[in-house]
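Missing here: one protein chain of the complex. Every other protein chain is in place.
For reference, chains read A and B in written order, and residue numbers begin at 1 within each chain.
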Amino acid sequence: MPHANALYGPLDPAPDAGYEDPPPRMGFFTDTSVCIGCKACEVACKEWNGVPESGLDLLGMSYDNTGALTANSWRHVAFVEQPRSAGWATPAFEGDPDGPAISPVTAAAGARTSTDTGTDPGLPPGSPGAAARMSSGPEFLGMPGAQPPGRGSGAEGRTDFRWLMMSDVCKHCTHAACLDVCPTGSLFRTEFGTVVVQEDICNGCGYCISACPYGVIDQRKDDGRAWKCTLCYDRLGVGMTPACAKACPTESIQYGVLDELRERAAARVAKLHERGVPEARLYGHDPNDGVGGDGAFFLLLDEPEVYGLPPDPIVTTRDLPAMWKRAGLAAVTMAVATAVAFLGRRQ
Amino acid sequence: MAEAHPVGFQWVMEAKRRGAKVFHVDPRFTRTSALADSYLPIRAGTDIALLGGVVRYILDNELDFREYVVAYTNAATIVTEEYADTEDMHGLFSGFNDDNATYDQASWRYEGHSQDQTTRDSETQRETAAGLENESHGAPVGGETERDETLQHPRCVYQILKRHFSRYTPEMVERVCGIPQEKFLELAQAWTENSGRERTGMLVYSVGWTQHSVGVQYIRTGAIIQLLLGNMGRPGGGVMALRGHASIQGSTDIPTLFNLLPGYLPMPHHAEHPTLDKWVDSIAHPGQKGFWGNARTYGVNLLKAYWGDAATADNDYCYGYMPRMTGDHGTYQQVLDMIDGKVKGYFLLGQNPAVGSAHGRAQRLGMANLDWLVVRDLFEIESATFWKNAPEIETGEIVPEKCRTEVFFLPAASHVEKEGTFTQTQRLLQWREKAVEPPGDARSELWFFYHLGRIIRERLATSTKPRDRALLDLTWDYPTHGPNVEPSAEAVLREINGYDVATGRPLASFTEMKDDGSTLGGCWIYTGVYADGVNQAARRKPGSEQSLVAPEWGWAWPANRRILYNRASADPDGNPWSERKKYVWWDPDKSEWTGYDVPDFEKTKPPSYRPERDASGVAGIAGDDPFILQGDGKGWLYAPTGVLDGPMPTHYEPVESPVRNPLYRQQANPTRKVYTHPINTLNPSPPQEHSQVFPYVFTVSRLTEHHTAGGMSRTVSHLAELQPEMFVEVSPELAALRGLTHLGWAHLVTSRAAVEAKVLVTDRVTPLRVDGRIIHQVWLPYHFGFEGLVTGDSANDLFGITLDPNVLIQESKVGTCDVRPGRRPRGPDLLDLVVDYRRRSGNLVHRYPPMVTTDVADSSSDQEA
Partner (left out) sequence: MTDEKPRGRRGDGGERLTVPPAEFASYYGRPVLKPPVWKYDIAGYLFTGGLAAGSALIGAGAQLTGRPELRTVGRWTALGGVAASTYLLVHDLGRPARFHHMLRVAKVTSPMSVGTWILAAFGPLAGVAAVAELAPLLPQHGVLGLARRIAPPIGNLAGLGAAATAPALATYTGVLLADTAVPSWHDAYPSLPFVFAGSALAAASGVGLIAAPAAQAAPLRRLALAAAAVEFGGGHQLERQGLTSEPYTRGRSGRLVKAGRVLLAVGTVTALLSRRSRVLSAISGAALVASSVATRFGVFEAGRASARDPKYTVVPQRERLSR
């Protein structure tokens, strides 16, 4: 008897997947407010999991030369330069003889770049116009004014500045669309509630890639199979911390029992609000959200889409019963139409 | 710090979590700035002006920790009336000698002192980087000092300091550094408010501070502030030097330097130290106070460790075998000597000067003129392939078929493939196990040197020549193990620790060392690391299972002390300054010093102890003198001797600067080390003409993703892909000015080289208003070279060679350049471009900037245009 929330809503995924008396659900809490962008998570992940190189091109997206989560990058550190206040800090460039911010222009340039990540679809180029608005700041698309910089009062120049960094990873959704749509059973739910691809089963049908609402899972070229973060299933099994969390120097990536992480995260948000960072918010922590809550959730300092995350993802299989109904109706319509066509008057 | 030391930065984040306020001063906004509470953009090379501003702010507002300052520093000490300050001499101190651009330090001495006869002249000190000897102890001063504890005497250090820094006003800080006054005041206020009885503040710097022509004085200024605020010898205080590699502290303790021996004993000089007695006296300075009185013991134990049974009292413990310095044998002098054909062979061990050292072209041309070169590294680095792949091949300066250098590349084991210790910035030794066997022919340094020595000794075994005795008499008997015949690193550590010759019992402390040959020890400050025959550096008791000092994690020199001079964490009477900052204190019941850490003081010397008038050595240190390795037991706000470029820090412009020094007529450090050599051209700076040919300031540093010259990161795909191309960061304003576009190309030109890079236009870089002008700065990573998975031009090629006089470290963090859009010319055209710039800047005939510029009108009168 499937759980009432088997496709949507709060759920403990491991028992739902048939585990009897499983260990507590494990996950990641990634606190971007303490991320220093060192990328140790990316490197540790690749070392431990034997993930191949993912391109040697300068992308011009601030210090992000990885670009996105791909089959060959299971952790991805995003960098966003914004002419906005960091909340807690003194305005970075107050009193300096500078002009308006250029980050919209450089973002637009960075959006056009690409690199052969060795994966498919890998890192598609972005839309420069959309990139120019990523800073959520005032719209600005021209080059800085032609007058010699610094001649003005300085008041027109940039003063506030912040540099957001965030280590992205597979969300290990409660309702994982990739797992639901996998036709081979290659993707499975572990006893820890995480979602893992079995590389000896996957036949590279690519369905999971279109199903993921976060754009995480991806196909490796020449190999054909789909790859993503396993939350270091092999390490979890022997009681070890996943490689990325182990390598993170500032505890931006915290690994642990999901319920405990959620409590810790709520306390951290409250503390940041207290310290004058009202824009701190959690993402993916809520079991009532569109995917039943993420196994890997985040503390963000801006809207999710600024980091390349969907603002309100909903697992596609929520609508699956309705889809089958519509398909059934269409099938009947088709059969009836054929019958009518053939049963019409003979000529 | 987040950028170059992300692992260490976790503790800054921890402090931040507990409410610490983090300030970050840097020419560009880095990953550290992103997490800081306040970021101060600064013009590269002006840190003394900023810190001097803080000193003035403290003194003007009387915010110093007065009780600490009076008791523990030399603030009250009176200086001779011969002393004259930069205030009165346009930026020079008294005693300047125009002939050799050095100071006679006699006029800087304390009142009533005569100049120490054993001190070498300033020029020899500069040649031999003698300042390095002071890493573990102060320069010598003799006897008692005259003091005015009211600090009112016009010639007391406190008043001298106040006058010296009186110009460093917030307005001046803004004018010199480009830091708005409000930002400066925020910093000064936070720093001072968080210092005193209840609170301490910490100063952290990295290599960016040392690589300046005034680098030592940068750190001196920081130390002055920390002394004035009572932040030395106390928990949460200090001046923290973050080193550039895993064991840089270790490689000065047991040095890879030409002028030092283990434990900061100076390398003997051929003329000054002909005998053992002369050598040890030059260290001990007979009659001086403090722990260096025992220098003979340390020297004899070292010689015994080298030559064992052969070293006896009768032969001065084989002192005659010691190599001697004849002058400057520093790395830059050697490179110029290579170019001139004076050096025939060279060993490079884990170093990549073709990319990592200043003036890369000089490095490569020098190496191309050797007979042989041995390169030991993990990968085939640029310094091993310059003869076939250097940029000079394209320009025709090196022809592979004709290059005479025979290069031997020997693969080296990495740190996970060999055992040993790392010594980090806290002087903490941490033992490292071997995780995996080195691949193929890769071997440890220990293996290489042991077997090199063994083979040489075997070849010389039958030699009767006296000159070979030094090698043949060495103790060279380390046990080996394994299929690779690897020497035992623990056996080496035991010898470094020292032991009783007769019984073999490891020494527990350097105080057990004898100067009669009955003990030996390879590095006196490390004695105790093998106490009780146990490798103390290998201790790994988790912090959660011990006190906050964590004394059972690794081992720190000296004597496992975690904070040096920690006697200063108690007041003169021996009581903690405050409950909150309690650390080490006097226990009157037991009549001994006690606390969380090992007291850095004689355990039973009471606070009330006062030495006899003529007491010397350790006995000369009073019960309230915490700085026990200083001759007067005091922290030095003012250095009466030993610092070659002045008793107090003074802002001088970098050797290459677009700006006339706004503070003094003296433009740059007048005692800097300059090499006049045809290859070492320098860009003109004010008051010279044509400085506008190189109008922009450039600075270089690291990215988190790469390591130094890239030998360990550009060769590894998981790192190389994270920062895959050479780039230059420019402000939007400079980009507009010079027509640079994001992700387009630019090239930078100096009178040495032109290098190209992809352009990153970023809001993180800002122009600064300096002395009424707009100054543009650009930043480059120095990781790139022509080998590896990702390649690019080397930023260090842009630099010329100018050194700090105290320690001979090069100014490779700031220079001037021109910035042009597009790629640089190729082949001989590249040389033509550089020559053209040299012609335009009037530098075709190798004019060097004048050492002294006090005769040229200062900037304030000629700048308002």
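As a convention for this text, contacts are C-beta pairs under 8 Å (C-beta built on N, C-alpha and C of every residue); 3 or more make two chains touch, one makes a residue touch a chain.
Predicted, not measured: the structure shown is a model, and the values here were computed from it.
The chain that is not displayed touches the following shown chains in the complete assembly: A. The residue touching the chain not shown here, chosen from A:D31, A:E191, A:D218 or A:D294, is A:D218. Touching the missing chain, out of A:A131, A:L231 or A:A280, is residue A:A131. When the missing chain is restored to the complex, the residue among A:G9, A:P22, A:G206 or A:G256 that touches it is A:G206. Where chain A meets the missing chain, the touching residues are 7, 61, 67-68, 78, 80, 107-108, 110-111, 120-121, 123-136, 177, 180-186, 201-207, 209-219, 223-226, 302-303, 305-313, 316-317, 319-320, 322-324, 326-335, 337-344, 346-347.
Here is the rule we use: only the chains that are shown with their structure count from here on.
Centroid to centroid, with C-alpha atoms defining each point, chain A and chain B lie 44 Å apart. Residues 34, 36-40, 42-43, 46-47, 52-58, 60, 62-63, 65-66, 81, 83, 86, 88-90, 92-103, 105-106, 109-110, 113, 143-144, 146, 148-150, 158, 161-165, 249-251 of chain A are the ones touching chain B in the complex. Residue ranges of chain B in contact with chain A, taken from their complex: 2, 6-7, 9-10, 13, 17, 29, 31-39, 41, 178, 180, 182-183, 186, 703-705, 717-725, 727, 731-733, 735-737, 741-743, 758, 760-764, 766-769, 774, 789-790.
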